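For this depiction, one protein chain was excluded, whereas all remaining protein chains were kept in their positions.
So, subunit A:
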Amino acid sequence: MSFAEPAALPVANSAAPRLHVLKRYSSGFKASLPAYLLLLPSLIFLALFTYGAMGRVLIDALYQRTTPKAPVRFVGLDNISAVLADPAFTGAVVNNLIYAVGTAIPSIGLALLFALALARTNVVTSALRAALFLPVLIPMVAASALFLFIFLPNVGLLDYYIGRLLPVLPNWLGDPDIALSAIMVITIWKNAGYYMLFFLAGLQAVPEDVMEAAHLDGAGPFQRLRYIILPELKPTFLFVIVIATLNAVTQVDHVFVMTKGGPANSTNLVLFYIYQQAVEHYDIGKASAATLLTLAALMGLTALSFRTLANREGGP
């Protein structure tokens, strides 16, 4: 995986001849005008559907609507404090942190392992790569429906095979201690193959001559991994970690299909909590407040990862 070069450059160059005359009289802004014009459509959509919606959420978070008989009233930051005081929300935040760390580390680890094992292209590795990538192609809802049967207590596939070994059969999705882990297994199973793709691409960018030189100098496989491959994969790691974190916050299809956040909120994640507030409790104010808090956290996180990326020396 490599990060794309700034897209504006080649575009500006290709448009340059037509604006040759203009350019002579004007300064920087006019020169980059075509670039701005080309960005305009995206900007319009971004303003309408992202910033506009965010503004709406900001306003909605300040109002409260209870029953149709009681008018909508301005409550300031009450919704935010109500969300922060709601044990279901704090529980969802904790669940989401566990879920993010618990799915990101194993799926990235597995992905790296798969990529290292299948780096060379031949018939066998191609087939294995395809096999490992297959879960990515299955829609999350379908995968969840599939796992619903695997996790079925007493009669499901899992209990059918593991049941003979365990003294007590766990109720995989019905026990608040286990349900979140069960859901995490699906995410890991589904994402490992996806992240493997990035690592495979990253491995191809490792310079062949450096590897050969290391080989001649007598570096063993572990030393080559530790001192050449892993440092070269650093940008890939950063990218995959960002994607995995975002996935942890934005994927809730399986929660919806399998547990609806239960039992007793043990699999409730932040996005599902927002959904519940908005459409089940019909409480737009609280849902907007929770959205704002989540947005703030995600923007902070993204800013941090961009900074880390910007501080990186040299290009990929």
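Going forward, a contact is a pair of C-beta atoms (placed from the backbone, for glycine too) under 8 Å apart; a residue touches a chain by one contact, two chains touch by 3 or more; residues count from 1.
Convention: contacts and distances are computed from a predicted model.
Undergrad: Could you check which of "Protein-export membrane protein SecF", "TIGR00266 family protein", "Gonadoliberin III-like protein" or "Carbohydrate ABC transporter substrate-binding protein (CUT1 family)" matches the UniProt name for the chain that's left out?
TA: Per the UniProt record, the undisplayed chain of the complex is "Carbohydrate ABC transporter substrate-binding protein (CUT1 family)".
Undergrad: Any idea which of A:40, A:94 or A:155 touches the chain not displayed?
TA: A:155
Undergrad: Just checking the interface: what residues of subunit A touch the absent partner chain?
TA: Where subunit A meets the chain not shown: residues 66-70, 152-155, 167-171, 173-177, 260, 262-265, 279-282.
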